[in-house]
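Pasting a structure here, questions to come.
Left out: one protein chain. Kept in place: all the others.
Chain nomenclature is as follows: A and B, assigned in order of appearance, with residue numbering initiated at 1 for each chain independently.
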Amino acid sequence: MSDLLTRRSFLKFSAIAAGAVLAACAPSTEAPAEEAEEKVEVAEKEAVVAPKDKEKILYWDNSSPEGLDGQVKEAMIQNYRDNNPDKELESVYKPTTAGTQMSEALLTAIAGGQPPDAAYFDRFIVAAWAAEGSLTDLTDLCASNGIKEEDYYDFAWTEVTGWQNKVWALPFDTDDRAIYFDKAIVSEAGFDPENMPEDLETIDEMAAKMFKTEDGRMVRAGFIPWYGQGGCPYVWEWTFGHKFWDKSDPNNVVVNSDICIASMEWRREYAEKYDIQAYESFSSAFGAEALSPYYLGQLGMWLDGDWRIAGFKKYAPDVDYGIIPTPFPAGGRVATMAGGWSVVVPNGAKNVAGGFDFISTFAGPGEFGMNYYCRETSHIPTLKAQAQDPVYTEDPKHAVFMELLEIADTRPPVPIGQFLWTALGEARDLVIHGTKSAKEALDDVQANAMKEMQRYL
Amino acid sequence: MAVTSAPKKRVRMKKLERDDFMWGVIFASPWILGFLLLTGWPIVSSIYYSFTQYSVLSAPQWIGLGNFREMFTADDVFRRALGNSAYFAVFFVPLSIVSSIAIALLLNQKIRGQTIYRTIYFLPVLVPDVALSILWLWMLNPQVGLVNTIIWELFHVQGPGWVADPNWSKPAVILMSLWTIGRSIVIYLASLQDVPQDLYDAGAVDGTNWWQRIRHVTLPMISSVIFFNLITTMIGALQMFTVPYIMSQGDGRPAQSLMFYAMALYRNAFVYFKMGYACAMAWILFIIVMAATLLTLRSSNRWVYYAGG
Partner (left out) sequence: MELTANSSAEARADYILKQERRGKIKRLLRTVFSHLLLLPLAFLFILPFYWMISTSLKSDRQVFAWPLVWFPNPLVWQNYPDSIAFFPFWLYLRNTVFIAGTSVVGAVLSNSLVAYSLGCIRWKGRDILFLIAVATMMIPYQVVMVPLFITFSNLGWVGTWLPLIVPSFFGGAFFIFLLRQFFRTIPNDLIDAGKIDGAAHPRIFAQIVLPLARPALFTVGLFQFLNSWGDFTGPLIYLSDSKMYTISLGLQYFRLQHDTMWQKLMAASVMLTLPIIILFFFTQRTFIQGITMTGLKG
């Protein structure tokens, strides 16, 4: 038993270990060797440019290569390669952990001085990252390449130029939101689904009639203001008539005006009137789209994005639903939030010109540019000319979303953008659970927001 | 005779001490080297960063105790996060230790299917965190989840809101975390192998019952490993991130009841670009954990038994 590990076997172990370490170094050289082989092949085919002279461009994307998005993008990338034989574009899949930003990988890479030349980037955090100096200023490159503000929807351009009025990203796609309603449930409650109201009070009345309980359990919710995209912490404040941020005063954000408090109170009323926990159980259909209550006739009205149209086709084609712009109270307005993505050139990229060349094609008006992507993946372009493509208004339901783009708002493009997003969401959560009053919660957010903003002034 | 051997003994002992010291360092050299070359500097620099405003992307700016002042006077998320993690640790650690020891003892019995049982109890450790979280979210769904359905069928009472109720969300996470005690069970199983059979036999002759045997033979013999699990489970509980993050969709809902300390830390570091503040949070937690560890260490003299050195 005790000679199981004699000196001999101990030495053997160490040898294996040492060998393993050396072997670990080997694969890192294998891969480039393979690449070199490929390069030689390509060069032989083209016989134009020697492999070593090819300009390298490194692009990071977070779309699963096998999903629809990923495959469409791959086609666009391949097209770029075909049209630019003197350049070597490498596209790397960098999955995101939580949320929609690849914060960890990209942040670490930029901090460590090894960023890619271009990256797919969530548009609403462009200002926050730009304020930290993590993105390259593209203003001059845009000017010399004829990329102008007028080409884009206002909200898109505002988002990418929010920080110091310079261009930090090229807008890519967008999406917006409106109220969906289940026509059957609406009729059952005694209302006419073809004549939906434009004011919030009537909606509240309708909702009251649509809630159904059985055996003390809520089996159907009429309306949950913060469900789905209603959870976006800006929408209902806009609907009530508030404006968080203005270009003329870029370092100021207001989250606790009377309008904001009123909007928060309105949501708190829903929480008090109806069983809040039953709500939460509807909401905790985590990541499981097909289990969503609206596909199952359990939700009467809710705020959702234009992509839900495709979802209904896939999961619940028999549900008869309608779409209306967000109803608003007196003194308010129709509002929607436009989200979407962009492409950036990180700060410290080795090939800024190459990166920009790629992203201006990728997000540009060309044949395999923005419109190609949006058409194939059912998104919406941010270039106004592209958005005129009749394919987006073919479906009358989708036409509603296209109209809303004209008046769409975006999340305030301030350095504290991410902070505001989470702080406001948490404030709402605290208010509807009765932990804080609306005024108290919003005042706290305002105070903290201003404190955070100090770092950038 | 006695007069001349004493100085020789002292010299021999000095040489032994030196020898031991040399070998001590040699054997520990992998870790010492690793600390000096790799892990040391990041840890030490994080102490420095905790006194700065640091976004990772730009140079750090010294602000002295600013982060700590903000933490203790102006940040209620910090307080809530610390409270949540402490709550979790206080309940989870003892539950985890007791249940894993109990199950390990059962799994150490030579009964049929022992190997199968051991594998089954270890299985949840191998299931991806995401899958576990989703499964629990369903099972604990207040309206239609399995748990509340069973409660309804058996007791005709509406079960608690679990992850939807701020008062029940942490117990839900605690219950869920107990699923993955497989690692601790394996560690205890390993340590149970080292309990000498003679001690049991002696006990049997003396006519002791099973509980006395556990209390006076088994537990003391594995106490060094219980101590290990106590410390590491406590550290793990206070640093818990993935599970509450997934279950609360990243923001600690409902009502921040699932905002655990590591989540707030992560958010400050990577979302708010306040790495300096995050480092400060890390070191405050360090002080707390270190204090708890030292207390446990001191008490360990009384209840931990080491047969060897």
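A few notes on this one:
Keep this in mind: a residue touches a chain if its C-beta (ideal position, glycine included) is under 8 Å from a C-beta of that chain, and two chains touch if they have at least 3 such contacts.
Source: prediction; values computed, not measured.
For the omitted chain, the shown partners it touches in the full complex are A, B.
Within the whole complex, the absent chain has one touching residue among B:M71, B:I97 or B:L132, and that is B:L132.
Here the missing chain is touched by one residue of B:L82, B:V225, B:I246 or B:M259, and it is B:V225. Residues touching the missing chain, restricted to subunit B, are 17, 19-21, 23-35, 37-39, 41-43, 45-46, 49, 56, 103, 106-107, 109, 111, 113, 115-128, 131-132, 135, 138, 144, 146, 179, 182-183, 186-187, 189-191, 193-198, 210, 221, 224-225, 227-228, 231-232, 235, 239, 241, 262, 265-266, 269-270, 275, 278-279, 282, 285-286, 289-290, 293, 306-309 (touch as defined at the top).
For subunit A, the residues touching the chain absent from view are 1-7, 10, 13-14, 16-17, 20-21, 23-25, 27-28, 31, 34, 58, 63-69, 92-95, 97, 104-105, 107-109, 111-114, 285, 287-291, 296, 307, 311.
Basically, only the chains that are shown with their structure count from here on.
Each chain gets a centre from the mean of its Cα atoms; for subunit A and subunit B, those two points are 36 Å apart.
For subunit B in complex with subunit A, the residues that touch the partner chain are 53, 55-58, 74, 76-77, 133-134, 137, 141-145, 158, 161, 163-166, 245-247, 249-256, 267, 270-273. Partner subunit B is touched in their complex by these residues of subunit A: 98-99, 103-104, 107, 110-111, 128, 132-134, 216-218, 277-284, 286-288, 347, 418-419, 422, 425-426, 429-430, 433, 435, 444, 448, 451-452, 455.
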